[in-house]
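Have a look at the structure below, then the notes.
Left out: one protein chain. Kept in place: all the others.
Then we have chain A:
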Amino acid sequence: MAEMQNSNPTILNSADLPTRLRPTATRKSEYGGIFTSALPLAPVDFESAPSSDSEDDNLLEEPIDEQEIYDLISSISDPEHPISLGELAVVSLPDIEIKPTLPDVPDSPLQTVTVLITPTITHCSLATVIGLGVRVRLEQSLPSRFRMDVRIKEGTHSTGDEVNKQLADKERVAAALENGALMGVIAKMMETCH
């Protein structure tokens, strides 16, 4: 293994990170593993879904907000450190946004999740792997009506555009999912996910 790219990263206290998971430890099972969407859904958080009444087709689906996206991805481990992306502030709640994919089609269920990633150092070559890990985690956890838009936050990486183009390329992501070595790294990063 090559020398670490950032051997002394800034780490946030995990108690300070925003989460909806901690207060009720038993709820963790709802978010269990990568096949969450296949599990029966428990009724939760009706107060955060004021619009659910108008969406008949989504009645059975758990409302998903930015906090839940954050909870899904903040527990992913950095490929270099046994520290979570939340603690490293690689992902943060204000850099997550959910919006309708087709604003001109009011009844479309499609929503786009945008996640901006802040690499710990501007030349980190692992940015692509981290981005891929985030995208894979979301693809495997969220219902198919979500479109993923995982990008490096502007100005935080020397080759951000290049990384973004790879992360947005459906065919490359699909091929990466069939690459055993790469998926081994991603699986390791996700061992710490709830």
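The rule is short, and it goes like this: a residue touches a chain if its C-beta (ideal position, glycine included) is under 8 Å from a C-beta of that chain, and two chains touch if they have at least 3 such contacts; residues count from 1.
One rule holds for everything that comes next: contacts and distances are computed from a predicted model.
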item: Per UniProt record, name of the chain withheld from view ["RNA polymerase II holoenzyme cyclin-like subunit", "Queuine tRNA-ribosyltransferase accessory subunit 2", "Probable cytosolic iron-sulfur protein assembly protein 1" or "E2 ubiquitin-conjugating enzyme"]; value: "Probable cytosolic iron-sulfur protein assembly protein 1"
item: Contact set of chain A toward the excluded chain (per top definition); value: 101-105, 108-110, 143-145, 147, 165, 168-172, 174-175, 178
